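Take a look at this one; I'll ask things after.
Complex shown without one protein chain; remaining protein chains in place.
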Amino acid sequence: MGSEPERDTICENDWVVLQSSDGKKVLGNVTNNSSVRIGKRKRKIGALLGKHWGDTFAVTAQDFLQPVADIPEETPDEKDMGTARNNQHLQDDNANQTLRQSAILKLKEAGVHGESLVQTVVKHSSTFHSKTPFSQHKYLQRKRAKFDIRVRVFKPTALTVCETYFEKSPEKTMSLRADALGMVLGYSGVRSGARVLLYENCTGLLTAAVAERLGGNGTVINVFTGHTPPGIEIIRMLNLGETRMKTIAHTPVELLSHVHEREVEDDQPLKYGPREGQEAGGTANGNNEHVPSAKRAEAIAQRPKRGEVKRWIRRGCDCLIVATRFDVVKVFDVLLKHVAPSGCFAAYCTHLQDAADLQYALQLSKMAIRVELMEVNMVNHQILPGRSHPAMTDSATGGYIVSGIRILSPNEEEPEEQS
Amino acid sequence: MGSEPERDTICENDWVVLQSSDGKKVLGNVTNNSSVRIGKRKRKIGALLGKHWGDTFAVTAQDFLQPVADIPEETPDEKDMGTARNNQHLQDDNANQTLRQSAILKLKEAGVHGESLVQTVVKHSSTFHSKTPFSQHKYLQRKRAKFDIRVRVFKPTALTVCETYFEKSPEKTMSLRADALGMVLGYSGVRSGARVLLYENCTGLLTAAVAERLGGNGTVINVFTGHTPPGIEIIRMLNLGETRMKTIAHTPVELLSHVHEREVEDDQPLKYGPREGQEAGGTANGNNEHVPSAKRAEAIAQRPKRGEVKRWIRRGCDCLIVATRFDVVKVFDVLLKHVAPSGCFAAYCTHLQDAADLQYALQLSKMAIRVELMEVNMVNHQILPGRSHPAMTDSATGGYIVSGIRILSPNEEEPEEQS
Amino acid sequence: MRHYAPDDDGAAAVAKEGDLVIVHERYTALTTLTLQRDAFLNNRYGRFSHNHLIGKPLGRRWHAVSTAASGSRSCAGFVHALAPTPELMSYAMLHRTQIVYPHDSAIIAALLELRPGSVVVECGTGSGSASMAFARAVAPTGRVLTFEYHHVRAKAARQLFQSLQLSHVLSVSAGVDVLKDGFVGVQDASADAVFLDVPAPYEMGHQLRRVLRPNGTVCTFSPCVEQVGRTCAMLRKMRFHSLRTITAPLRTYETREQLLHTPAFDQLSSHLSTAAAASSSSTRSRPPSIGERVAKRRRTAVAAPVTNPTPAARKSTTAGAERMAVSALAHGQHVGRVLRPKVRLHSKPFCTMKGHTSYLTFARRPRDDAQREEQAPHSQGQVPSVPQHNCTLS
Partner (left out) sequence: MRHYAPDDDGAAAVAKEGDLVIVHERYTALTTLTLQRDAFLNNRYGRFSHNHLIGKPLGRRWHAVSTAASGSRSCAGFVHALAPTPELMSYAMLHRTQIVYPHDSAIIAALLELRPGSVVVECGTGSGSASMAFARAVAPTGRVLTFEYHHVRAKAARQLFQSLQLSHVLSVSAGVDVLKDGFVGVQDASADAVFLDVPAPYEMGHQLRRVLRPNGTVCTFSPCVEQVGRTCAMLRKMRFHSLRTITAPLRTYETREQLLHTPAFDQLSSHLSTAAAASSSSTRSRPPSIGERVAKRRRTAVAAPVTNPTPAARKSTTAGAERMAVSALAHGQHVGRVLRPKVRLHSKPFCTMKGHTSYLTFARRPRDDAQREEQAPHSQGQVPSVPQHNCTLS
């Protein structure tokens, strides 16, 4: 059915998501010599090649990654809020540390690293032994996170990439959180084989997520303005592979005004300028500079023909997804009419005012039913023996989703329908 | 210091909040012959006279209240969601009840009521004995709530009256929830002795709540439009007593444009038309009809003099509270300038758009700092052994509060200030 | 929920005999219907001919051929027939059974990283609402293997999936006591994801380890926090990683056009006698009736130049008076005498919300490494060893 088998091991040029033991995530592109920033320094990640997804690695003194059995203790026991209240110790560990920063640096240079460095630091803490076992544990964990960094490698999926961007650069993905992504994909009815009309300002994250859900069958019609798809660099980070990349049709918005016309360019692939090497499909390399011109020509040839995209749109799209910084009502004005009746749509908005405008406009339009405005709420919980509660500090919002089902408004219906 | 001692027992003409065992609340005014609707019928509540706040009562077959020791089991054990999922019984108890409605009615007429009626009904249930102990318990509770109604009498405080209205007639109090009320009183800095400027459309609830917090010292300047304070009937339900009632100054809005002028009416009490008997202060009777004209004249004489209110306002109010269905920005335009610098304000809004407008307008005005827009969130929890979780169905919102501190904007400062 | 073949060039889908469709009467009244030639549907809106739908695209008005039998309405009404989706199916079932809410199953599908080709093991099936959402995400090449202890419910679910033409993706296994016998028929390390909606997920640790592939994800659905505590303890003991517990309360909003009028505060600058100010202001602050508002909106719509008479443009002229006014202003059009009170959109949550559905706990299965200490699982619990018999799924 066109979907490629998923590879179990990491290959040259694969993108990876590396998660440190403190939960922080970072994206990297794996080559023999590539490196990513983990903790405060760049680390060589060549050792990932050939390893399995889910494997864990330690950072060596030489800033290499090196496979290890597992991360020692996965879930840190957090502070017991109930009792800690009554024994507030001095939190400033450095004041009680007799080992100077320069000494630690020297130890590191001498090759002391990882757990042995942690133990040396502990030995030099004047307060470690006066701490409660609970505080000792916390102290050790902090020091391990600092001196004995472990990372786990994850597949770059819509989920892990979404979470990485949400943590590190939410402005690039409109702060799209994983639960909002899930609801957009669910309420818009994306499924393998569907024609999905899409307008997004999430740097390609939604395009890639839809392509992942299509699994090689169907089409994402990613509508863009301008002469080239702007900001879609996340797409190449999902290791989508050729089959799934081919389901993405970046489509200039002007095409929408010509879907019912015949044009001379209809036999030719969609025309738009290249950018950032995303042409090369699943094997796009991370350095995004010189794409060989032959390869580029090939990539252009693989684009769907303009006439074909027009035919798809003429027949009606199954799903519509919008996530825009612009006027979402205007975007719906232009796109909703190309959704086939009974198709689903979902718009992601970061502000209630936009979502409210859209909800209201759709209610008046008679082009949709079951229009709902949902707040995307997610509460994280700490679940530990005797110390369970919602997260003390949490992401405040996942934004808003307006969903509904396209119907033919009375004015759109042909008279013969009223039989 | 002017605050009256709180009475422990219920007196003639007191208002009371009656809460049934199912949690439903109702307000009533106690006289020898008065009655309130509890369950589906009106019940005589004369028996409350002379009893203590917090006492419990049963409903007799003759629809009287009658003191009882206590409500048998206060907190109903709710359905165990975890296991109930796997043994969904038929929920339609009536189908399994061999006792007909008419037979039950006859039993009631024969004087069988309360617990004995419950036991009779249980005896005639064909499924009771096949139920799990847990379901039996639930069944009994439902039947008790129906045939053996118990109520507990609470003082009508800002809290209990607020909750009663929120449950029964939220439209009268702008859906003001108890937590929102608390936040309004807290962030506006209401305290005994303060001058509180107030504009509300909550039927007097906020006016009464502020008077309760003033405890007889200070003033609530309740600004109103029209020729009589509209919709303030909740005030009399709080049994505020004369001292606290006297701190309420219903003030026509036109007075605000004359605070710096000298007028001939300055020596006279505030002029506005009477309405709904609320003139008579703490002893307002519930039938709100014929207030004797002598009493009315006395009530009017007790109103503060127009010139006095003007002097208060000239010197600046300590607190500003607004809860309006109208344009909240316009209301602030008119009222905020009468708040003394360093005074606090809080506005309660039901819609985010209003709160946002106000927040933005205040930020631009330079008449306030520390302007915050808070969502009023409260989650109820079911806490039962092994079955604890947030309430499955909950009130969705407590509205929004915009709070801040009034400062003198640069344009308002006198030049001598810049010494 | 039909899936296109890859070479399907995308003709507009039409309803066929035997298809299940959703009949949308109004927001709270959704029913399902299997199309049969020459059959009729009767409801409060009238008598509807199936033949009007067969061979036609869905999502249009389906007009009644005659009024309802009760005769209470004078003219025949219409409803909408829609293609089934897991969301619509769930809402259609909502009044008669417990469901996994659509927003929950959407979030679960995303956090389980479901995609075409994924294999999901689910226990128990229940109403099938989560199964349908998972099936949509993994079709056509993936599988959802769902276990339901109760035969009656399993049969209902099987019929449901059959009517939705999902049987090639979803198989229901009935009557297996999973706690005792394990996920019978599921091969070792074959599942990309496991979803547990059972009373004691914390007793299924070894089953999870057996069927999940390394790095595969489990999600448990627990209404009570005590159950979550035991589940997390089990998952930590089994060295699962990336533990996370979330809840997703659902708050929905309504948006209305609202006339925002000012109380009689405008007259403050002019000195009026108390009575006069009061009476004039009280008339001024009277909200106009609905009729007046509608009339005003009509006038506005007429006065505004409609340059683009497509449905979309029509929509934007009527989409909120405020927007209209602002954009007319922005385009430099003088709207003349169309002086409107301040009208704006107001949103607030519906009064009550689905505050809690369940705690969702996610965790990933660790890789098996020879040197691990948890190789002696029997020391860790009372869970029986994994049965290896290979029953076929029904």
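All chains are identified by letter, namely A, B and C, in their written order; residue positions are counted from 1 within each chain.
The definition used in the following text is that a contact is a pair of C-beta atoms (placed from the backbone, for glycine too) under 8 Å apart; a residue touches a chain by one contact, two chains touch by 3 or more.
Since we're looking at a predicted model, the values are computed, not measured.
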In the whole complex, not just what's shown, which of B:114, B:215 or B:399 touches the removed chain? B:215
Options B:39, B:193 or B:269, residue touching the unrepresented chain: B:193
Sole contact to the chain not displayed, among A:66, A:126 or A:225: A:225
For the chain that's not shown, point to the residue among B:14, B:148 or B:357 touching it. B:357
With respect to the chain omitted from the figure, which of B:65, B:104 or B:183 is a touching residue? B:183
For subunit B, which residues reach the chain that was dropped from this view? 1-3, 6, 19, 52-55, 69-71, 74-75, 152, 154-155, 157-159, 178-179, 181-183, 185-187, 189, 191-195, 212-218, 311-312, 315-316, 329-330, 333-334, 336-337, 340-344, 352-353, 355-357, 359-361, 363-365, 367, 369-370, 372-375, 377-385, 388, 400, 405-413, 417-419
Residue-wise, where is subunit A in contact with the chain that is not depicted? 81-83, 85-86, 88, 170, 175, 199, 225-228, 252-254, 256-258, 271-272, 324, 326-327, 330-331, 333-334, 350-354, 379-380, 386-397, 399
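Methods note: only the chains that are shown with their structure count from here on.
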If I average the Cα coordinates per chain and compare with the overall Cα mean, which chain comes out closest? C
Go ahead and note the Å separation of the Cα centroids belonging to subunit B and subunit C. 37
Subunit A to subunit B: how many Å between their CA centres? 47
Multi-partner residues in subunit C (2 or more other chains touched) are 225, 247, 249, 251, 345-347, 349, 359
Quick check: what residues of subunit B touch more than one other chain, meaning two or more? 352-353
